[in-house]
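On to chain A.
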Amino acid sequence: MSDSTESLMGTFPQLLKVRLQRDGDRPAMREKAYGIWQTWTLNEFCNEATALAAGLSDLGFQRGETLVIIGDNRPRLYGAMLAVQSLGGIPVPAYQDSVAEEIQYVVEHAEARFIVAENQEQVDKSLEIKEHCPRVEKIIYCDPKGLRKYDPNVVVDIQEVMKRGRNALAKTPDLVDQEIAAGRLSDPAIILYTSGTTGRPKGVVLTHENLVVTAKNANAFDNITADEETLAYLPMAWVGDNAFSFAMGLVAGFCVNCPESSSTVAQNLREIGPTYYFAPPRVFESVLTSVMIRMKDAGPFKQRLFNYFMAVAKRTGVDLMDGKSVPLMDRIKYALGEVLIFGPLKNTLGLGRVRVAYTAGEAIGPEIFDFYRSIGINLKQLYGQTEATVFITMQPDGLVRSESVGTPPPGVELRIEDNGEVLYRSPGVFLEYFKNAEATSETKTDDNWVRTGDAGYIDGEGHLRIIDRAKDVGKLTDSSMFAPKFLENKLKFFPEIKEVVTFGDGRDFVTAFVNIDLDAVGNWAERNNVSYASYQELAAHPQVYQLIQECIEQVNQSLASDAHLSASQIKRFLILHKELDPDDGELTRTRKVRRRIINERYGDLIEALFDGRTRCFVSTEVVFEDGRRGKIEADLEIRDATVHQTTSKAA
Partner candidate 1 sequence: MNDRAQDQILLEVDAISLSFGGVHALTDVSFDIRKGEVRSIIGPNGAGKSSMLNVINGFYHPQQGTITYQGQKRSQMKPHEAARGGIARTFQNIALFRGMSTLDNIMTGRNTQMSKGLFWQALRIGPALREEIENREFVEHVIDFLEIQAIRKTPVGKLPYGLQKRVELGRALAAEPTLLLLDEPMAGMNLEEKEDMSRFILETNEEFGTTIALIEHDMSVVMDISDRVVVLDYGRKIADGTPEEVRANQSVIDAYLGVSHD
Partner candidate 2 sequence: MAFDLFLLEVVISGLMTGVMYALVALGFVLIFKASGIFNFAQGVLALFAALALYDFLSEDGWFFSLFGFTLPVWLAIPATAAIMIFLAWIIERSVLRFLVKQDQIILFMATIGLAFVLEGLGDLLFGSDVKPLNIGIPQGASDWALDTFNLYIEKLEIVAAATAAVLVIILAIFFQKTRIGRALRAVADDHQAALSVGVSLDKIWVIVWSVSGIVALVAGIMWGSKSGVQFSLSLIALKALPVLILGGFTSVPGAIVGGLIIGVGEKVAEVYLGPYVGGALENWFAYMLALAFLLFRPQGLFGERIIERV
């Protein structure tokens, strides 16, 4: 089986033509509708797609043209994707939750004449878009509910289009087959618009080759076979869903299950019991929170049982999963926990059968990550982006860490620029940004290396660690990397520390401003009989300085163990006399540090941190809550923190 898959090469429609011979009766897609899981065999799925393709062609759809798809994960919509690809067209899935204006940009930019919309909600949006984009000709819908009275010249039932297609096929049976045969691997297979934190979204064009080769590699990496079960519940417009559900599914031949509605995902997960599962960190986090809340409501006996076995899991679960040696007694306890707690818990979460689970998109909290691994779910991290057809690095089984994101899978090369930026080259590297040559050349070098925009380094184990956005990363005078946000986040992990600003770019060493957290430190003060009258007084208290110093030294210790970051240990710090405040312009409204303003207001303090003074006077203008202006003055202590020798060698 894997042999023949190995030898397969071609566009998706071509690939499926070959697979049809062998796997025609295998389930390809499932969808829960009217309370029942309905199955499409590969035959049925392809037949529908062919009929739809013929119908679209009859409506005038041309090779190379785009078609926008809006809706939840539905077999019909995946079918539409395949139909468009069969004709040599390019499907453009849009985020179904976006408002009309956002989708309008995509429709306009992709120059689409056709939209396939799931239901009334999406048709209404599409009609609104059509008012501004006269190019749009047809809006094809899947669910007819509530659409009876719409203009049939514009809004068309997908069943009608398929019927048209079947009629056309009756006359010219090889209508679609010819188009499929004309497809080439280098043809664009899909355009995915990335939300882009700044500026307009960019349309990432991926070719069939990108998707097919990447899917094969990813399948091989985790031994993904035709026997997997997955639930397609993340937006179709997101590259991950396209890779996991569409590309990997069609290549490996496993069945993709679509939930009944977005509100039933948790139940459907339980019914399907996927073996291969993907979720962004926030999903894992919110599931964990709800488990903890439910446990708080449970009876005392259950709670004690849960706490006991979770402690066992914490001690031994991760080691067991990584195949390390674990004392026999712990093994027995863990096995008991599996029967009493972990097993039932995994089943209620719908993760009881998971063989491989991935999280990506942003950093996942180490406690959350370890929780899932400790109860026996093989959760791993991967690092990727749309431009790479997802995969840049992945964690191989047995080599899973919470702080790094793994190694490049076969076929992917990594390179770290001098400024710390991570670059990669792989078979998944995108063709271009649609109609945006400038952005393409900024991101992709002539020899096909792509800038990720992220700064990172390869650690002692050979795993990639991502630490910051590249543009925020500076350099110390010894030319080692200085990643301020990374350091600040590490420090803010302590509840006593509310804000931190670190300095070091172009300097010999790293220093920091600290804001204490009034609640946490106030609490601590009460418990330790430290009396204070104001924030300023508390912040200047020697014992508080001691407290913060301990936090900083703890961070230094962990930095010291890492050759790339050792130079970033914080040598000197001070505790600010006032809280950094959006009203004073020091923070943005979303509480991000405004470095320029800080540099201006506290220039002398910063110099003092570097020139060795042990005290520094400061006078700051502030805006009080009632709007009055005033001055706060203070003579701040500056302390040295212990820094350590590097404890490990550079990779």
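Basically, contacts are C-beta pairs under 8 Å (C-beta built on N, C-alpha and C of every residue); 3 or more make two chains touch, one makes a residue touch a chain; residues count from 1.
If you want to know what made the cut, all candidates are chains of the complex that A comes from, given by their letters.
Quick caveat: nothing in here was measured; it's all calculated off a predicted structure.
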Review point. Among 1 or 2, which chain makes contact with chain A in the assembled complex?
Key: 1
Review point. Within the complex, which stretch of chain A touches candidate 1?
Key: 32-36, 145-146, 148-149, 260-261, 263-264, 267
